[in-house]
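Sharing a structure with you now.
So, subunit A:
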Amino acid sequence: MIGQVLLVAVLALPAAGALVTALLPERTARITATVFAALTLVVAVSSWSSSDVSWLWVPRLGINFHLGVDGISYPLVVLTALLTVLCCAYTVWKVPEGGSGRTLSALILVLEVGILGTFLALDLVLFFVFFEVVLLPMYAVIAGWGGPNRRAAARKFVLYTLAGSVLLLLGVFTVVAAAGTSDMSMLAYGAGLSRTTQCVAFTLFALAFAVKAPLWPLHTWLPAAHTEAPTVGSVLLAGVMLKMGTYGLIRIGIGVTPEGADWASWVLGAFAVAAIVAGSLICLRQTELKRLIAYSSVGHMGFVLLGIATQTTAGVQAALIGNVAHGIITGLLFFLAGAVKDRAHTGNLADLGGLRETAPRLAGLVGFACIASLGLPGLAGFWGEAFAVVAALHRGWTTFAVIAAIGGALTALYFMRLLRKLTHGPATSALTGISAITRTEWLAWSPLIVLTLAVGLVPALVLTPALDSLASIGALR
Partner candidate 1 sequence: MTQAVNNLALLPLYAAAGTALLVLVCDLAFGRFQLFAGVLGATATVFCALFSSPRDTFCSADLCSWVGSSRAALLAALFAALTAGVLALSAGALREGYAPVGEFCFLLTCSMAGGVTVAYAGDLITLIVGLETLTLPLYILVGLRRRLAGGSSAAVTFFLISVISTAVALLGAALLYIATGALHLSALTAGTGRFTHLGTVGTALLIIGFAFKIAAVPLHAWAPTTYDGAPIPVATYLSTASKLGGVIALAAVVQRLDTGPIMAVLAVLTMTVGNLVALRQTRMVRLLAWSSVAQAGYIIAPLAAGSDGVEAAFAYAIFFILLEFVAFAVVVALRGPALDGGTIDDYRGAGRRNKWLGAALVLSFAGLAGLPPGLAGLFAKITVIASLIDTGWGWLAGVVALNAVIALAYYIRVAALLYAPIKPVGISVVDPELLHRATHPRLPVPAAVTAALAVGAAAAIIFGFAPQAIFTLLSR
Partner candidate 2 sequence: MTVADALLLALGAVAVGSGTLVVTSTQIVRAGLYLVISLGAMAGLYLVLGAELVAWVQVLVYVGAVVVLLLFAVMLTRAPIGPSADLDRPAWPALVVGGGVGLGLAALFVDAFRWVRYGMPAPGTTERMGAELFGNWVLPFEVLSILLLSALVGAIILSRPDIGAPKPTPGPQPQQPTPGAQQPTPGPQRPNVSAQQPDPSPQRVEEPEREKQKDGS
């Protein structure tokens, strides 16, 4: 009972917070938003092992308000709540140009509702509803508080991802029409759907989630959106919103349409590998800080998708931890990139250099985040990438494994290139005399730094609960 209350509170708190925030005066509102986000974090953390909530919502459409948390979603739920708190806190300190911080905070909370809902939903249609919730707030965040080309970027983002999510809608109802229920717990292991239905539905799901994840070549909304989005937008976008795609692929793609997933796994794997290599190669030739990090997400999500594509327990676990790790590390990277950009007023790598001379600690953090992101063992990023490769080998995809591993080396190459340009050498004019890291920034970043280390050293934090839950959603090799 108390667990159910907690689950509902996870969604209700940020929703209420958004409403309250929107009505309060500017600065109070931002602080209130942070308080609500923090409360949500507390509730989210304590929601572990709470029993499902299931209410009939719209019987005509078969929508159950069915929420639940398990080992697969729990880490993502906590990550989302955490990043939201950090973003809200960051907004208290610094409101990007373009609009009021109050609205931004409220939008962040709305985003949180959508993302958390997606992770918690155990009903296909409900999942879709929450999946859609994030679109407009994110658009508003990019279009309202973004960089100079924000409109085009935001429009591309929203249209592209909507194109993805309508495919999801089609897929959802292909399944619902065939199975007669949209409850995921009843749909696990395919629920006796015919092979054709599963293949069709999985194709739709895979496309939808591939856009969201994003999987090369369906990724082109991402660089634009990231480059233009304000720091908090990028953090949330990369940190958790991309995970909705990969999470969906695990929970729905594999869980509901296992035969379809099996049928298409080879193709998905091939694209994932292509994404890894293409993402890394493109990163090698990027000249804009945030754009580079954005493209790096393409590569990293490629590893996650490779793990999912293998359909092995190890692979899916790798994908799960890869998800979380990418959320933490890329969140941190975007915070740092935002800090650099805010100080230098440019993201052009040609104008940046010598950061370690002018801001050694910032440079140190950038170095840490980059090294974590390139998958250094002992830090969070390692597990997902390494074990995606292991899983690919396990599945018998030697070629994919080799290419993915080479992609890993390329990842190192471009991050090194980034670090060399950004931190080494003599300080450029853009970076001279920049301010040191403020206390709020430390506050926002340190949890991510700690988590990067913690998840790296104790991956069981993420993986042990997931291992039990994986068995409940679908058949894995």
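Keep in mind how these were chosen: all candidates are chains of the complex that A comes from, given by their letters.
Structure notes:
The rule we apply is simple: a residue touches a chain if its C-beta (ideal position, glycine included) is under 8 Å from a C-beta of that chain, and two chains touch if they have at least 3 such contacts; residues count from 1.
Being a predicted model, the structure only gives us computed values, none of them experimental.
In summary, of the candidates 1 or 2 that share the complex with subunit A, the touching one is 1. By the touch rule above, subunit A contacts candidate 1 in their complex via residues 57-62, 98-99, 110, 114, 125, 128-129, 132-133, 135-136, 139-140, 143-144, 151, 154-155, 158-159, 162-163, 166-167, 169-170, 173-174, 176-177.
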